[in-house]
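Apart from one protein chain that is not included, each protein chain of the complex appears where it belongs.
The chains carry the letters A, B and C, assigned in the order they are written, with residues numbered from 1 in each.
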Amino acid sequence: MGRRQFLGVGLGLAALPVLGCGSLLSPALREAPGGETAPRARLRDLGIRIGSLTPGPHNAITDVPGVVVGHTTLIRGDGPLKVGVGPVRTGVTAVLAHQGDLTREPVFAADLTLNGNGEFTGLGPLRRTGRLGAPILLTDTESIGPVYDGAMGYLLELNPNLFSGPFRPEPVVGETSAGFLHDAGGRHVLPEHAVDAIRNARPGPVAEGNVGGGTGMRAYRFKAGIGTASRAADVSGVMYTTGVLVQANHGGRSHFTVQGVPVGTEIPDLLLEKGGGGNGKSLLAVIATDAPLLPVQLQALCKRATMGIARTGSISTRSSGDLMVAFSTAHRLPPTTSRHDIDAVHSGFDAIYQSVVEATEEAILNALTAASTMVGRDGNRIHALPLDRFVTVMRRYGRL
Amino acid sequence: MGRRQFLGVGLGLAALPVLGCGSLLSPALREAPGGETAPRARLRDLGIRIGSLTPGPHNAITDVPGVVVGHTTLIRGDGPLKVGVGPVRTGVTAVLAHQGDLTREPVFAADLTLNGNGEFTGLGPLRRTGRLGAPILLTDTESIGPVYDGAMGYLLELNPNLFSGPFRPEPVVGETSAGFLHDAGGRHVLPEHAVDAIRNARPGPVAEGNVGGGTGMRAYRFKAGIGTASRAADVSGVMYTTGVLVQANHGGRSHFTVQGVPVGTEIPDLLLEKGGGGNGKSLLAVIATDAPLLPVQLQALCKRATMGIARTGSISTRSSGDLMVAFSTAHRLPPTTSRHDIDAVHSGFDAIYQSVVEATEEAILNALTAASTMVGRDGNRIHALPLDRFVTVMRRYGRL
Amino acid sequence: MGRRQFLGVGLGLAALPVLGCGSLLSPALREAPGGETAPRARLRDLGIRIGSLTPGPHNAITDVPGVVVGHTTLIRGDGPLKVGVGPVRTGVTAVLAHQGDLTREPVFAADLTLNGNGEFTGLGPLRRTGRLGAPILLTDTESIGPVYDGAMGYLLELNPNLFSGPFRPEPVVGETSAGFLHDAGGRHVLPEHAVDAIRNARPGPVAEGNVGGGTGMRAYRFKAGIGTASRAADVSGVMYTTGVLVQANHGGRSHFTVQGVPVGTEIPDLLLEKGGGGNGKSLLAVIATDAPLLPVQLQALCKRATMGIARTGSISTRSSGDLMVAFSTAHRLPPTTSRHDIDAVHSGFDAIYQSVVEATEEAILNALTAASTMVGRDGNRIHALPLDRFVTVMRRYGRL
Partner (left out) sequence: MGRRQFLGVGLGLAALPVLGCGSLLSPALREAPGGETAPRARLRDLGIRIGSLTPGPHNAITDVPGVVVGHTTLIRGDGPLKVGVGPVRTGVTAVLAHQGDLTREPVFAADLTLNGNGEFTGLGPLRRTGRLGAPILLTDTESIGPVYDGAMGYLLELNPNLFSGPFRPEPVVGETSAGFLHDAGGRHVLPEHAVDAIRNARPGPVAEGNVGGGTGMRAYRFKAGIGTASRAADVSGVMYTTGVLVQANHGGRSHFTVQGVPVGTEIPDLLLEKGGGGNGKSLLAVIATDAPLLPVQLQALCKRATMGIARTGSISTRSSGDLMVAFSTAHRLPPTTSRHDIDAVHSGFDAIYQSVVEATEEAILNALTAASTMVGRDGNRIHALPLDRFVTVMRRYGRL
């Protein structure tokens, strides 16, 4: 009758029709469920290069060895909003530092708030210990509770005595608001959707745009959602990879710039339909690196993510929850061992900082170039960034 | 089959047998469900006075005008742990800054972490805006998800367009661990239990000990849980009231002192049965005042709560989540108004600081003197602080 | 023979030859003592407009009513470094929130660290009270001590019983490193130079480039130093002015962008001579507004300054001390009054945020366009940004 029941049967078996669970369509032609079919691309496919460093093989957070990403995408129904029925345009994205038991092998981590008008749970233990011991989950605002609950079930299954021990990680769940397209009040995300995203997480290419937690999101009033990018950096002869994944739902149209080019001013139409809807609200960024950094150093990476955000024109509006979490996969830290060795990079930070700035900027732009136009509740429509016009503008400013 | 269903029927109607919902038994003789009947008391009934300031009429956080407290207490079953069945020893405690629409009339607030090994959700928006716009809910570790979800339902019912507006409060849900007595993995708390605690919140006397979120908790290895106290302070001729409510689940026996008297050393027996169980894990404190303080000033009150905690002998152990939230009821702040007036007390802080230190210390001790011995899963038993021996020790050290 | 003696005679009377104290040469043709005469300009004189908001009358931090700025510039000697003799290329810049007694009429303030590898003293009391009660002084790294000491003398003269009272502001002194041009080890700044900068502070146009604390500084390996800009913003029909002043000494050449145009890549020559010298080290920003903001809101302005910094291409390198202080002139706060009224803007933040982002970006660029080439110790030379080539590049990228 209550939660246990559906958790009992639900682990791994979503009861509802779920589209695009962890799926990865070709970047050249992606279906746009709930919206329109239109060719989408990654930024680099358009010939635009951000910064000077080289991306990893997938230009994704999963280029950091061990890191896996999974999506549960919920797209269902059309037409007028009927609270509790739909339309549904949301989901859950999971980022795991590794596929082992995170509660017993946490990794160093830190977080930062650029503008705090949003939620990221589980940061208390993360800050005290400097360790991440749980999946990072991204979803819509109204779904924090069930996603937290699903992750809790997952953690307890891994480690039934988790909260008797000295290291007590809590689920790290962040949110941005999908209400313009989605029946947010209907609260269609269930605990098992979070568990599915975790269990479906895998290495390799990452689906972007209208997937997972990013399904109903927009940025600069264009359709956006999940985006990712990575960079390799040479630190005294050792190569380290740093990747960023964002759930982008922020910014006003006039703010939007690409390499300083005022794209938002040049493409002032294709605003949210129907009227209003306001600016997007929030931006979540997850930063992963295999450089052996301490928590104090990982927080510095979060700061560089804010600089990548700024480069896309954001002013981090008042109503935005612009939140960052960074972790290093270099060490799995047995929480009960009395002592162990940690390598810590002490120079060459600037190359890693540069990686984070560039990858964050490109991840946001990838979310915009990957996401297709989507129609949701009440026929509300968020247009995709029109790639042809975008390319024309960039060419006009000498950037292509 | 899913969450919506039981939320649909469950709002305000708990499906499970619930004891002591907001009830207040006589301090002289409280039932001890799941444990033993034994006369319990408040600290002051024993003749012990903490500090020099005068408590409010109820010596409770509800002495701050407008503040209300509600409990949902879940006590069910005995005998061996059967995950998903029981025994159940937990609940939810709700503290509301006022009974109006908190989302539209938030109050100034701040938080502080003494030791961060625990969870308090919703602090992102609170920190950015300096405002509390949601109920504060205290529960057990594994129940954050459903309690968050229940509070989300409550907020959306108050204000369906909550997350389209500029002020987006998130539920503020804190936790401590009940696993020694409680079928924590069974996760018996449902969203509607949180809603019940909110709806049952009222002014006046506050039930203490084995109630609400404090049901399964212990402190200094004695049975503890919810405790509260208040103080009135004269600031340049104006009287302000400050109240504290704690969910106490922290500390090792040897740490425990009352007015510096080493009570824990003097009563070294009556430890957790059966063996182990370790130290309690965490302490949550909610601080309310009607003094017109700004967020930066409210954070200073949180710091003084840590000093009250220290006076009971705590060293804030490594595995403890010792977390504080403070708010001022002096102003209800329309979040969309462009400007308004704020009175801010600029002198006389020390009297308010003193209030917080004293009320925190006494609230923790009230949790200990109020809570009865409780037996939970597998016959595990946490003994109450034996009041007769406690009084004898205090007398021996010249404190009575 | 000691400090008191020269303070005794020195207040207001610098004993050493000082050039350019608070002077403001025509923007079209500035002398470049210690370097070369070359026509310099403000960014807007070149036809480049940053952002969409309108600057104040002076496009300077002094557009915020009441705010005054003063410089003491020390330029002396040429040729080989002789520690203790010279050459001298440094100074002190003072920013005062108003010309009254700041210790008795402090203003709301907050600070933020982007990258903490630098010093800003006096922030402890500022953070606790949310108030600024002292001048803000910018100087070179090795001169913090005497500048602090000079400001202390100034404060004690204003208010001999300062440290007996409840509000105890400390001098707020920030630094960046001038060592590439300057006999830093010789430590030529004396307490009276700080006092002179304070006493010379005035409203109106502000000298930029090689003046005051910015005398020996560089940014993106071009000569830089002091820069300023301002913006007016309409908040629900009320106009507020926000101004920023920077001491810019940060960044590598390849980082440098203007409106996203890779100016640093396009002008890769004119690096520091002779060799090395590395990247600049640090960036200090002072943000002033007449909007009636609380400390928690002023800290949000500091965050937007970091976004303006990012827009000039900075990645905030590891060795940089990128530090910000913001204050509001809207209220002078009698520190001993028990209560008073505060207006706080609760909407329209985004316009003020936009002001800060734009003004910070333009202030940094003004420092670069205003500063002339300078030659210092051992013939070390830092080239000015060549304005003709700069304009050509901007034109090529469609920005002029």
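Here, a residue touches a chain if its C-beta (ideal position, glycine included) is under 8 Å from a C-beta of that chain, and two chains touch if they have at least 3 such contacts.
All values derive from a computational prediction rather than experimental measurement.
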**Asked** Where does the absent chain touch, in terms of which shown chains it meets?
**Response** A, B, C
**Residue, one of C:Gly56, C:Gly91 or C:Pro125, that touches the chain absent here** = C:Pro125
**Fill in**
Filtering A:Leu112, A:Val345 or A:Val393 for touch with the omitted chain leaves A:Val345
**Complete:** Checked against the full complex, the residue among C:Gly116, C:Pro205 or C:Gly398 that touches the missing chain is C:Gly116
**Message:** In the whole complex, not just what's shown, which of B:Phe108, B:Phe167, B:Phe349 or B:Phe390 touches the removed chain?
**Reply:** B:Phe349
**Prompt:** So that we can see where the missing chain sits, which residues of chain C does it touch?
**Reply:** 1-4, 6-8, 15, 84, 113, 115-122, 124-125, 127-129, 141-142, 144-153, 156, 160, 163-168, 170-171, 177, 179, 184-188, 190-191, 278, 281, 318-319, 321, 323
**Where the missing chain touches chain A, by residue** = 128-130, 166, 235-236, 238, 292, 294-296, 300, 333-348
**Prompt:** Given the full complex, what residues of chain B touch the hidden partner chain?
**Reply:** 52, 114-115, 252, 254, 257-261, 300, 303-304, 306-311, 314-318, 349-350, 353-354, 357, 396-399
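As a working rule, only the chains that are shown with their structure count from here on.
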**Asked** What is the chain whose Cα centre is as far as it gets from that of chain C?
**Response** B
**Prompt:** So what's the Cα centroid distance for chain A and chain C, whole Å?
**Reply:** 37
**Message:** From the mean C-alpha coordinate of chain B to that of chain C, what's the distance rounded to whole Å?
**Reply:** 47
**Asked** Where in chain A do residues touch two or more other chains at once?
**Response** 115, 318
